[in-house]
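Here the complex is missing one protein chain, while the rest keep their positions.
Moving on to subunit A:
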Amino acid sequence: MTTISTDPVARTEILARIRRASTDITNPDPVTDVPVEWKYGTGIEMDDVVGTFVQKVTDYKATVVRVKAADVPKAIVEGLKATGAQRSAVVPVGLDKSWVEAIKGAGIDARADEPQLSKEELNGTDAVVTASAVGIADTGSIVLTHVEDQGRRAITLVPDRHVCVIKASQVVSDVPEAIQIVKPSVHDGHPLTFISGGSATSDIELARVDGVHGPRKLYVIVVDDQ
């Protein structure tokens, strides 16, 4: 553990500066002092939430397929092959057993993250397969709460391809609804990752290039469970 500790003088001084700078503010209650006219947690009216989600994710040049629950294991194997993951895939500890069996059955090395794979091992693995927590139709985002079927953050980052399974029932219309759904996980201390397409950059002449550091290929399997 680091030995350096906070300088209490700096803290006291900054807080004193803030109080001096805000002497014009007489109402001590932030909520009544500045009302926020906004209805939190509200979604968008949408004819086809899942269809919109599929279209928006596709806009990011990710591949999206829709399958029935029984066909998920097969779709995962197809996803791995389609993205060029021939040899190996990381599987989070809580991933559905039938999915893991299918990966193995296809002759692909399913590497369980238990004990945790080293950074180098992750770097040498072709892909990762995970479930997910929420999908957002308006923005085409997938939210991971990194519980057991999604794994810790590094495994969805270091390998070059991400095959991600999401149930149609997990897709909501917009960001505010998603925020409410993942809130309990945050209160439990889980980190969140929002993924909207694969890693991308626009830093060279604003030309979008897919794939800098994270997975360059995102393959999304939407399970029609409704």
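In this text, contacts are C-beta pairs under 8 Å (C-beta built on N, C-alpha and C of every residue); 3 or more make two chains touch, one makes a residue touch a chain; residues count from 1.
By our rule, contacts and distances are computed from a predicted model.
**Student:** Would you mind picking the UniProt name of the chain not drawn here, from "Na(+)/H(+) antiporter subunit C", "LutB/LldF family L-lactate oxidation iron-sulfur protein", "Amino acid ABC transporter permease" or "Depupylase/deamidase Dop"?
**Tutor:** "LutB/LldF family L-lactate oxidation iron-sulfur protein"
**Student:** So which of A:Val100, A:Val175 or A:Val220 would be touching the chain we can't see?
**Tutor:** Considering all chains, including the one not shown, the answer is A:Val175.
**Student:** Please give every residue of subunit A in contact with the chain that is not shown.
**Tutor:** 1-4, 6-7, 10-11, 13-15, 17-22, 24-25, 28, 30-31, 33-38, 40-41, 56, 60, 116, 119-120, 123, 136, 138-141, 146, 152-154, 157-158, 174-176, 179-180, 183, 186-187, 189-207, 209, 211-215
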